[in-house]
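Note that one protein chain of the assembly has been removed; the remaining protein chains are unaltered in position.
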Amino acid sequence: MRQPIVFVTDFGRDDAYAASLTGAAMRVDPHSICVEGTHGVGAGDVLAGAYHLKALARAFTGGAVLCAVIDPGVGTTRRAIAIKAGRLRCVAPDNGLVSYLWNETDPEDRWAISLDIPPGTSPTFHGRDVFAPAAAELASKDGFDVAGDLIDDPVLLPAAFAERRGNAVHGVVAVVDHFGNAITTIRAENLGDARVRTVSWPAGSCEGLVTTYAEVTTTVGALIGSAGHLEVAGNCVAVVTVGGPQVGDAVVVELA
Amino acid sequence: MRQPIVFVTDFGRDDAYAASLTGAAMRVDPHSICVEGTHGVGAGDVLAGAYHLKALARAFTGGAVLCAVIDPGVGTTRRAIAIKAGRLRCVAPDNGLVSYLWNETDPEDRWAISLDIPPGTSPTFHGRDVFAPAAAELASKDGFDVAGDLIDDPVLLPAAFAERRGNAVHGVVAVVDHFGNAITTIRAENLGDARVRTVSWPAGSCEGLVTTYAEVTTTVGALIGSAGHLEVAGNCVAVVTVGGPQVGDAVVVELA
Partner (left out) sequence: MRQPIVFVTDFGRDDAYAASLTGAAMRVDPHSICVEGTHGVGAGDVLAGAYHLKALARAFTGGAVLCAVIDPGVGTTRRAIAIKAGRLRCVAPDNGLVSYLWNETDPEDRWAISLDIPPGTSPTFHGRDVFAPAAAELASKDGFDVAGDLIDDPVLLPAAFAERRGNAVHGVVAVVDHFGNAITTIRAENLGDARVRTVSWPAGSCEGLVTTYAEVTTTVGALIGSAGHLEVAGNCVAVVTVGGPQVGDAVVVELA
């Protein structure tokens, strides 16, 4: 069955670039089902892109082809890759965008290919000329049949993975979302079954975890968000305005 | 026939939240037709959401399922509802979002259901786990068959409805649109056949009504916009910059 193509880019929505991906996919397969994941990733922000790809993978559990184009190195020698992680497939420049998709899939159930670059490709727009056509090709059928060489070492971002040191888990804020919640690289599985004692960042801290945004009664609280990452959240307020952390800030969870 | 699902949220477009609704709908029905109504409602702005739902209902007259998620109370005890208003169906948190859809439909032709919350629902993301799946279920067939109890008292926002006092109609600015026009809660039907003498707000006023934006020759004018609400409009200028009202301002129409 034809699967949807879900685009994740830093193109913004105010130019023709985003829709050009849809056009390019439709050239390969006029019946492509094109979904706007988000075109709002910060320019060149690969870590944020990796997080949004993971969040979308959780939503498209029936299978989809993610097409990620956050690509400051376009036209240089960086590889273009396709991966298969369980039922999900993803095409992207090989710069760390697939960090979570790759890391969180059983090694038995993941494959990666270094894509051939078609002749005539524009040196400034691989999204249109490489990634969208490859995504459309993959989405039009099952399997993982695209032109290129099998590889086993897609680039992963070290910064995407929190570190456990003793009773503490050290991460960073990867994304501040539209509501002003600061989403970290600390994942539910990093905490295991231990109780959270405190969550701290350069400018402040809070105690324990809550379950819903509405429970945050003081200025900020911490909770596990809908993609399984710890976030510092406010009650209808951007956390940075009430002492919370911002993108890139170190966040430490102390476990009981 | 399968109907489109039209999303209206305050999620913005820069995260994965908006597309997660599409993913959740496709899990229920892989052939879902997902349309982005708007994800640009102000965070928690239920009155603006109610207005945009009405405007979209006017555009999708062939029938559609509106899926509205402006939901500051997510995870609390507020009800999740589905309504049928004529040919249109809508799912939403029960916080007033359906005010216009419900109020403007003949009582004989409207129904409401308090939706069951499925087990395993994330306490922070009912859009993905409750509303989008219910919308996909409804959109995949005709009728109004979803799990829940019939109710007859969806929450309506008092602020959504202008009041007639003598020869005056009192409303507020519900939305300032992308062009800077200030759209009020005063509807064409509130004016009846009477001639408009003046439209006034805290910082100014204008005389009578015009028909097109191009007719506004002085700083601001008033007209009945494309969804049937009175708006204070400028000639290619945001009205707030030329003495017009802003969101929340009281607006009074004096009739002849």
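Order of writing sets the chain letters: A and B. Residues in each chain are counted from 1.
In this section, a residue touches a chain if its C-beta (ideal position, glycine included) is under 8 Å from a C-beta of that chain, and two chains touch if they have at least 3 such contacts.
Predicted, not measured: the structure shown is a model, and the values here were computed from it.
K.L.:
Looking at the whole complex, which of B:Leu56, B:Ala162 or B:Leu191 touches the chain that is not displayed?
P.N.:
The one listed residue touching the chain not shown is B:Leu56.
K.L.:
State which residues belonging to subunit A touch the missing partner chain.
P.N.:
Interface residues of subunit A facing the absent chain: 10-24, 26-27, 30, 34, 36, 43-44, 72-76, 122-125, 128.
K.L.:
In the whole complex, what residues of subunit B lie against the chain that is missing from view?
P.N.:
So the residues of subunit B touching the missing chain come out as 1, 4, 6, 8, 13, 35-41, 52, 55-56, 58-62, 64, 175, 177-179, 211-215, 223, 225-227, 236.
Going forward, only the chains that are shown with their structure count from here on.
K.L.:
For subunit A and subunit B, what's the span in angstrom between their mean Cα positions?
P.N.:
Distance between chain centres, rounded to whole Å: 32 Å.
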